[in-house]
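Below is one structure, written out as structure tokens; comments come after it.
One protein chain is absent from this view; the other protein chains keep their places.
To keep things simple, chains are lettered A, B and C as they appear, and every chain counts its residues starting from 1.
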Amino acid sequence: MATLNYPKIRRAGRWFDVRRRRLGMWAYTLNRITGIGLVVYLYLHLGVLSLLARGQSSWDSFVSLARSPFYLGLDVVLLAGILIHGLNGLRIALTGFDVGVRAQKALFGILMLAAAVALIAAALKIFGD
Amino acid sequence: MISMKMLEIPLQIFRYREGEPPHYDIFTVQVADTAHVIDAMDAVWATRDRSFTFRRACHHSSCGSCSLRINGVEKLPCITRVMDVWDGHAPVRLDPLRNFPVVSDLVVDVSAFFQRMSAAGMTITRSAEPSLPVSVDNLAVTGVLSRPVEVPESLSRFNRFENCIECAICMSACPTMATDEKFLGPAGLAAIYRARQKADNPSDVAHLLGLADGEHGVWRCHSAFECTAACPQAVDPAGKIMALRRELIARRFKVAARAAAVVPRTRNYSAPAGPTKHGGNGA
Amino acid sequence: MSVPHVIVVGAGSTGAATAHDLALRELRVTVIERGEVASGTTGRNHCLLHSGGRYCVTDRESAIECIDENMTLRKIMPDLLELNDGLFVALTEADFAFKDRFLEGCAACHIPARDIPVKRALAMEPYLNPATLAAVQVPDGVFEPFRFCLAFLATARRYGAVVRRYTEVTDFIFSGKSVTGVKVKDRRTGETETLGADLVVNAAGPWAGEIASKAGVSVPEVPTAGVMVTLDCRLNNMVLNRLNKPSDGDIVVPQRATSVIGTTSWTVEDPDLITIPPEHVARMISQGEQLLPPVRKVPMRAKMAVARPLIARSGVDAREVSRTFECFDHAADGVNGFITIAGGKTTTARAMAERVADIVCEKLAIAAVCQTRDVPLASYRLFYQ
Partner (left out) sequence: MENPFAEEPKATSAWLWQVFTGVGLVILLGLHFMANHFIAKGGLRDFADVVAYLRNPIVLVLELLFLVFVTTHALLGVRAVLLDFGFSESIEKRLSRALTVVGVLTIGYGLWLTWNIIR
């Protein structure tokens, strides 16, 4: 009996589908989006750091460019990714050790609140300077 | 005669026939306001379209065969009241379970699910656990009955079926299952947990923990807890996955400690682990 | 001569057990089922593994079948049963007066029954009505009807049987006055085909009459519906029965985390679509409350109704109709190669299968004996693999 089956490539994208899902699914999807974003950033960052090996002038000209408001905005986005991924990671780590499993939703809420507060504080600092 | 209010309820049903593109059909059927969704499905089949296929058997959440998605969320139509999922206007949408090949309409091929349950090897019966509510005034209260429960002379202990009815709802709700075809899945891992609790022989325990520790075992779980939220039987598969993780981690450290000692390096899992905190109300 | 091919119509408990028996006798078997396994009467079952106690006064033939099969099923499907025994409980003076006849009936049917002190009964069943006057313990049990059928079919398949679900019989093929096969339609694809058979067994439960009519014969069956109510928690460890003749709402069967109260009885026209009368549900609650007073306090989880395939006896009320089974060889009606197995209960499905398989073998002149009393069943999970 032939069946209706979806190709693997379509399966692989299903983690993105949060329709009709609950909080934990949003946590997972957010974690993955930020995770992938951070990997991309990591390699961009490592690439940019190669300027350090080219000597003082190329690095310092990059630094002056990076102090523009556009780059500072990107920094805030980066920080948001790090906070979401890092703090949600703490939830995954704790529940993985069988700690706070029943309170995982509340845990996620508290951690994301902490992320938001930290992000606002950091943004004020970044743009305040 | 108790008066019975009848409803005209529209159902938007996923239809699929081999070789044809899937589509939705809308049927309006008459059911009592106290009816469950499965009664409405029955009415579609009996009065509207005899070619409509779906799975069902017990109509009271014991067999686990009728599981599907109602308005996108995994449910058992036999215990879901029509009034709880219908807003009074828009059709109630019925889709087959996710993550399983669709055979026809709402029928999916659940062999992948039963392969996992067979691999876990959990027996369907369990014994010696109190199964009666402590308080009937507040069913959420858990604990020990104030009156002691005696076991009939002819028996050594009471026994009962496991909570898991093998409805596969958790495997449909699981986002890891959505992408990783080889994942053992929430029910499979919860069954491993229960089988591990029942196992009294160290080699069985080692085998079960080995399964859970595989490349597509407990560590693939993304901690979305969708399975526990969707489970109609309060099996709490995610809780079981986390309990297995804890035991595996504890054993990993024990093995490491033993390897560091003078004792020759070994992968022996023979030391029985203490009872885990989910022990009381297993799958 | 090639191995004869038998088609079994229906994959409820009777059809599943029949396919299993015939397959073990090394016949070629094809099961035709229009829906999922156990999607008819068997599925919506009270899940009671009868000790026979329920029938030992009014219907001894059924009671003896029940206790025999109860013991056999414990052997062949030990992992598929909740075995906590059952209590017959007297709540009124009339119930109490029934006790002696009940114990006598149990003794006559060889049902091990034990008159136990009320205090002990209440210690075993904390939610039992404290006004209980007497309690008799019998070896009742609980099964899971769906898995019951899957286990028989999985085993049958191991012996070569073929199970075709979502396939319905549309017509019979004749050669003269003999049935030589059936026309079937796959409900999933709409495709029709003809299957040849040396013999067709009609095990369609309350739909047996409908199937028989396609072959031009009739079956004296009365589809009789019953309502069952499932509670959202388990209130009893053991099966609880009223110590009296079978009547509405006189039994509460516990299963998994639920208790199921049953049942009522009324004759239905169309077994395909049964509307649950709300007064029957209310009656289940008020009757169940007598055995277990907290019944009204716990939410209802599900309610169900299904037609039972009772065999009609002229001038007899549905409650009085024997719950035993009967084989109809339609050769008596002028149609060869077609047998209907009707009546019965899931508890006695294996015995029904043995009887019909004996007749099948006799008609096909095959000397094969029944083996189903001793062969343990395969895991029901294998059905889907």
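Here, a residue touches a chain if its C-beta (ideal position, glycine included) is under 8 Å from a C-beta of that chain, and two chains touch if they have at least 3 such contacts.
Keep in mind the model is a prediction, meaning the values are calculated, not measured.
Put simply, the missing chain touches A, B once the whole complex is considered. Only one of the listed residues, B:Q12, B:N71, B:S118 or B:S135, touches the absent chain: B:S118.
Considering the whole complex, the residue from A:L49, A:V77 or A:L113 that touches the absent chain is A:L49. The chain not shown here touches subunit A at positions 8-9, 11-12, 15, 32, 35-36, 38-39, 42-43, 46, 49-50, 52-53, 55-56, 59-60, 63, 66-67, 72, 75, 79, 82, 86-87, 89-90, 92-93, 96, 125-126, 129. The omitted chain makes contact with subunit B at the following residues, 115-116, 118-119, 176, 179-182, 184, 188, 210-211, 213-217, 219-220, 245, 248-249, 252.
Basically, only the chains that are shown with their structure count from here on.
The touch graph of these protein chains is an open line. Between the CA-based centres of subunit A and subunit B the separation comes to 32 Å, rounded to the whole angstrom.
Taking each chain's centre as the mean of its C-alpha atoms, subunit A lies 58 Å from subunit C.
Among all residues of subunit C, those that touch two or more other chains are 188. Each of residues 1 in subunit A touches at least two other chains. Residues of subunit B touching subunit A in their complex: 16, 18-19, 22, 71-73, 98, 101-103, 109, 175, 178-179, 181, 222-226, 229, 238-239, 242-243, 245-246, 249, 276-277. Subunit C contributes residues 35-39, 42-45, 47, 79-85, 114, 120, 123-124, 126-127, 137, 139, 142, 144-147, 166, 187-190, 228, 230, 232-238, 254-258, 260, 270, 272-273, 275-279, 281-282, 294, 297-298, 301-304, 306, 379, 381-385 to its touches with subunit B in the complex. By the touch rule above, subunit A contacts subunit B in their complex via residues 1-5, 8, 11-15, 17, 19-22, 24-25, 27-29, 31-32, 91-92, 95-98, 101-102, 104-105.
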